[in-house]
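The next block holds one structure in the form of structure tokens; read it before the comments.
All protein chains of the complex are present and in place, except for one that has been dropped.
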Amino acid sequence: MAEGGASKRMWGGRFEGSPGRALQEYTSSLPVDSRLYKQDIAGSIAHVHMLGAQKIIPAADAQALSKGLNTVRKEIDTGAFRFLPSDEDIHSAVERRLHELLGPEVAGKLHTARSRNDQVALDLRLYAREAIGDIGRAICRLQSVLLNLAQSHQATLLPAYTHLQRAQPTTLAHHLLAYVAMLQRDFDRVQDAYDRADIMPLGAGAVTATSLPIKREMVAAELGFGAISQNSMDAVSDRDFVVEIEAALALVMVHLSRLAEEIVLWATSEFDFVELPDEYATGSSLMPQKKNPDVAELVRGRTGGVFGALQAMLTTLKGLPLSYNRDLQEDKEGFFRAVDTALQSLDIMARMLSRVRFEVASMERAASDPALLATELAEYLVRKDVPFREAHEVVGRAVKRAASKKLAISSLTGEQWRSLHPAFGDDVEKLFDAHQAVTRREVPGSPGPRAIKRALLRGVLAVKRNQEWLKENTTA
Amino acid sequence: MAEGGASKRMWGGRFEGSPGRALQEYTSSLPVDSRLYKQDIAGSIAHVHMLGAQKIIPAADAQALSKGLNTVRKEIDTGAFRFLPSDEDIHSAVERRLHELLGPEVAGKLHTARSRNDQVALDLRLYAREAIGDIGRAICRLQSVLLNLAQSHQATLLPAYTHLQRAQPTTLAHHLLAYVAMLQRDFDRVQDAYDRADIMPLGAGAVTATSLPIKREMVAAELGFGAISQNSMDAVSDRDFVVEIEAALALVMVHLSRLAEEIVLWATSEFDFVELPDEYATGSSLMPQKKNPDVAELVRGRTGGVFGALQAMLTTLKGLPLSYNRDLQEDKEGFFRAVDTALQSLDIMARMLSRVRFEVASMERAASDPALLATELAEYLVRKDVPFREAHEVVGRAVKRAASKKLAISSLTGEQWRSLHPAFGDDVEKLFDAHQAVTRREVPGSPGPRAIKRALLRGVLAVKRNQEWLKENTTA
Amino acid sequence: MAEGGASKRMWGGRFEGSPGRALQEYTSSLPVDSRLYKQDIAGSIAHVHMLGAQKIIPAADAQALSKGLNTVRKEIDTGAFRFLPSDEDIHSAVERRLHELLGPEVAGKLHTARSRNDQVALDLRLYAREAIGDIGRAICRLQSVLLNLAQSHQATLLPAYTHLQRAQPTTLAHHLLAYVAMLQRDFDRVQDAYDRADIMPLGAGAVTATSLPIKREMVAAELGFGAISQNSMDAVSDRDFVVEIEAALALVMVHLSRLAEEIVLWATSEFDFVELPDEYATGSSLMPQKKNPDVAELVRGRTGGVFGALQAMLTTLKGLPLSYNRDLQEDKEGFFRAVDTALQSLDIMARMLSRVRFEVASMERAASDPALLATELAEYLVRKDVPFREAHEVVGRAVKRAASKKLAISSLTGEQWRSLHPAFGDDVEKLFDAHQAVTRREVPGSPGPRAIKRALLRGVLAVKRNQEWLKENTTA
Partner (left out) sequence: MAEGGASKRMWGGRFEGSPGRALQEYTSSLPVDSRLYKQDIAGSIAHVHMLGAQKIIPAADAQALSKGLNTVRKEIDTGAFRFLPSDEDIHSAVERRLHELLGPEVAGKLHTARSRNDQVALDLRLYAREAIGDIGRAICRLQSVLLNLAQSHQATLLPAYTHLQRAQPTTLAHHLLAYVAMLQRDFDRVQDAYDRADIMPLGAGAVTATSLPIKREMVAAELGFGAISQNSMDAVSDRDFVVEIEAALALVMVHLSRLAEEIVLWATSEFDFVELPDEYATGSSLMPQKKNPDVAELVRGRTGGVFGALQAMLTTLKGLPLSYNRDLQEDKEGFFRAVDTALQSLDIMARMLSRVRFEVASMERAASDPALLATELAEYLVRKDVPFREAHEVVGRAVKRAASKKLAISSLTGEQWRSLHPAFGDDVEKLFDAHQAVTRREVPGSPGPRAIKRALLRGVLAVKRNQEWLKENTTA
């Protein structure tokens, strides 16, 4: 792919022997890059429009090429196109077909002032922009599902966990909004990455551009790019945008894997916080009673593949001297895989969550454990001017005393509380209400009802902003 | 570190047995996080200012705490501070010392309305902002060195390589400006990452914030944060900013490793394009004649460590349920290592390059190989209306004919050229001048003299913009 | 480290300028490799013994050097040794001190027929052998703890999980023996790696050995190596053994992280399968009731660091031309870190597990869910010649029927069973006993009592074999 490799027609003049079959199989990128045919043809059409406008090739030839390219695209769209064993990449396959359709006099002008080095960079950037659009839209859909659920579960209690130990009561809305926040960072990251992908590289040629009077801005404008690349050596060897998007997707998968882990936990008999929809769970080929959270497990398991793609691309780039090296052909397979995985995982999680049933009673039961209100007790003492460390110590002793008698901490009597610390008053019993405890938490970011209302509004507005950006910058 | 682990004083009330020494050694984070003492103390001071202003603790206590914290910082600054084996992290070490200095009545109020979960998130974000500033400044320094060199070498020819084969003549300025462009993307990426690090998490408490009337915006303002976190569960478990900065640093190292690879190549006897400064090369303990490009090799070799740190952090985060888990303690060691490596590598490359001597004559000799002008010949034919593919084929045959007679392609006669293709005129000989060939390349991004002038200006302006942003947002 | 870099004395003759401080800091490996002083000195002593025996240096000098080296080791052992800023690695520090002790006439002969390239390879291989011994012993200790627990819990039931859903009843012994099996593979892997680490590289010199009449087998014999390296270019550039050990440790950490995940799960209120020992759990700085499985979380979290070290080393090695390159200096930091992490994690898990209390009643309650016996029902039908797929389908319907009435599957009447399939007899009720179900499973690898007895014996014998190998091949 790219500069190296090609059918006899394209660079064969130099060689006596014909490329061996082993070479062909090892070097061909067609199985991977045929996926870029739309981008490749769109780029070529913009290129020939410019060549014609600049009179580098006759206007009639430009028109014929443009028409021929559209024909080729339709052939591939409809499956009528026949790839040949000698087509080593999508670029040469398209050009080979063009030769058949238009003859060498016209088709032979397509590649004027262009190299596969800048051509493939263009194709991949066109793909990257679309991938960002797709990922952005999938993020918004999952955010919307989470916001809807949070809307419905503002009063549903469950324990907030730290170290997977029940820590304090919170609401399901609060819990789900944590994921909305993570996903918003994911959106912001791919949006930032977009600016660095949205650079038009064509015109860099093989490495030092061209002596022909091309007009790069015209190609950029036709393809809707925000800017053109500013150094031709960099343009043909830069794959930063691939790494950057893969890194952003790695974090998307981190977030999805955390959510997936929670679904797996919550679906256990032990937690029993969710009932999975039948359509999004599967059974066992051996154990008839099983209902497995396969989707969540697969989301979690596929996280590894995205990390691996990121690591692979970094490794491939490390230590490459300028400029284009054939190693860069390895930029696509892992990239496509990472985008597909993230996209499908965002999608399936949104679908599944929109159908999941939360076992509200079970969650509330878990949240009503009085031990979860120990912090309330400590803060109660703080409000009575007991230093926090002392308050913490006192409540720790209360927990221990209750545990030693196998009693809940809420069963201690007023007398017993006072014996632990004189600052305890009769109002201490009122603390043992998880709903009340949540209601007292209203600083920004808290699970209190007003804080959650504000967070919901903020989330909805963020999604709206995301969607507006997507509409302006990408096409669905 | 963070919520878990602590000296007996901090959470011992719950337990009968004393923590074993093996546990202490395994769980202590002090050897790593003691580096954050300035950030930890600055955060605590802002916190007690707020506690006092909000009357959560008496103003006098707030003042005493603030003063005590400053004392502790000075003790650590000067090396007077004694860490104890029971200090399990920097937070507890500082608080322990505060107890010694102020007694429990006052010192016991420091941790009011706070958990180590949000405290450590704050410390690490303060560090991250500073790290971005340092990295940004180091990027600018290296860009400036490269721009100066490019300024001086606008007319120095060398071959542009693809596949490490000489491809076309270019200028050293053009080559070096490719790295300026890469570094500018690096700058833009850490700048983007800054916004997501610049979020104040304190007030999230252990996981569901607090019932005490804290004022988070006040802490954020004192510490110069751009925003406060919007979900307390997310706030204590978010380490996206670590991954994002590490990913940006991985690309910084990719770029440095490419430059390092070129230094290693160029310093060989075979290329002989640079003479390394004695101070930045080393000899052999056995072979007296050796002069090794050790710095470049180490930059290249240390790239692996930064990739590894990124992978480690991603792996640690994968599949963690909400919210804080002790696994997150592993966020610092690799992060510090990655930042240090990138910072020192940027610095040493800038220093070394500013002292390197380019072997201009050797470079120009390599660039003057007539075969590098084959593309010129093809584009010459294109200008005479020969389809590019035909032109390419014709020139390929010329290359082959010359090679079969062991002659340079420039030695073909006018007659021979015409026998290859009738479009060749007498002016073909003028093409065999590498300087002229470069001069013909003036589309944006090219090595032509005017294009380079514009690129230099663009580079200088970018560095100036970078520096302005750094001045406004970070402190040296 | 290694060939490059050194104090002025060692290779300064070649250079005018003195190495800059930035260079010194960037290139020094002393902070990392000082840890290898014992290996370095042991290797040097064996080397001078050989030099003396081969009469390459006078016997008296060899004796003086050997004595001097012992003195240096004692100085470092006791902390009396002073490292200087100009000591750039452990090799030059030792040699510098030797010059002080013995004068240049004698000390100047230490490095005869040796380069830092082969010296550092030797040091690291000596370290690797010891590390394998330490890891092997730690694996055995954890295996023994698990075997002891399994011995005690042959009749303790708990559910075997697939997809974290309760699947079938099993015994805790069976569950724990799965980890004994994993650890045995870990042992076998480091044992295999030992053979490839146990190769003596000294004598390879800088890259093409030496013209002096050294006797490499003598050095190998003194240091107890199994073989000498067979190609000097390979010997100075081979770090396969580092990667191989790191990969084995990555799998050790995979296994420990799985066990750690289970400890975290089992310690939740929801599972409640274990009570952690107070000494191996920690509390919260804010929530007084918390008892966190920090050790297990840290083991799980530190897994990332070991994966990262492996990836870092692989990245560093990728694409290095022969032979020694300074990049290889980066072989130590991550390696030491990976070994330390694995060693400490094996140790702390063994300690913690030996003190954990299994909540047997809670486990058995979970295992007694009749739905876990669905497979028993299907196999019952198979024994009555019903095709398995039909049996599976029938039992699936039974599960569904029971669930629709919110009944346990065991509550169906004989009539109801027969209406589902005529092959059901009255004996179907006997199937609903988890203990009996386990007892029926006696094929090798099963949880049945006889199978477990055999597995226990097999485990004990394996540990004994491991220990014997350790005794023969390594020193504690």
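Every chain is named by a letter (A, B and C) in the order it is written, and numbering of its residues begins at 1.
What we mean here is this: a residue touches a chain if its C-beta (ideal position, glycine included) is under 8 Å from a C-beta of that chain, and two chains touch if they have at least 3 such contacts.
Source: prediction; values computed, not measured.
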### Query
Any idea which of C:Ser44, C:Ser66, C:Thr210 or C:Ser345 touches the chain not displayed?
C:Thr210
### Message
With the missing chain put back, one of A:His49, A:His255, A:Arg302 or A:His392 would touch it. Which one?
### Response
A:Arg302
### Message
Looking at the full complex, which residue from C:Arg21, C:Arg397, C:Lys430 or C:Lys471 touches the chain that isn't shown here?
### Response
C:Arg397
#### Entry: Per the touch definition above, residue among A:Leu23, A:Ala60 or A:Leu457 touching the missing chain
A:Leu23
#### Entry: Residue in contact with the excluded chain [from C:Gly133, C:Gly283 or C:Pro447]
C:Pro447
### Summary
Of C:Arg21, C:Lys74, C:Arg389 or C:Arg450, the residue that touches the missing chain is C:Arg389
### Query
Which residue numbers on chain C touch the omitted chain?
3-4, 9-14, 56, 104-113, 117, 160-164, 167-170, 174-175, 177-178, 180-182, 185, 188-189, 192, 195-196, 203-214, 216, 228-238, 240, 243-244, 247, 250-251, 253-254, 257-258, 260-262, 265, 300, 303-304, 307, 310-311, 314-315, 317-326, 375-376, 379, 382-383, 387-390, 392-393, 395-397, 399-400, 437-438, 440-441, 443-447, 455, 458
#### Entry: Interface residues of chain B (partner: the chain not displayed)
162-168, 264-265, 267-271, 283-294, 297, 311, 314-315, 318-319, 366, 369, 371-372, 374-375, 377-378, 392-393, 395-396, 398-399, 409
#### Entry: Those residues of chain A which, in the complete complex, touch the missing chain
3-6, 10-20, 22-23, 25-27, 91-92, 111, 114-117, 205-206, 277-295, 297-298, 300-305, 307-316, 325-330, 333-334, 344-345, 347-348, 351
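Just so we're on the same page, only the chains that are shown with their structure count from here on.
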### Message
Centroid from C-alpha atoms only, then distance chain A to chain B, rounded to Å. What do you get?
### Response
23
### Query
Counting only residues that touch at least 2 other chains, which ones in chain C make the list?
283-294, 297, 311, 314-315
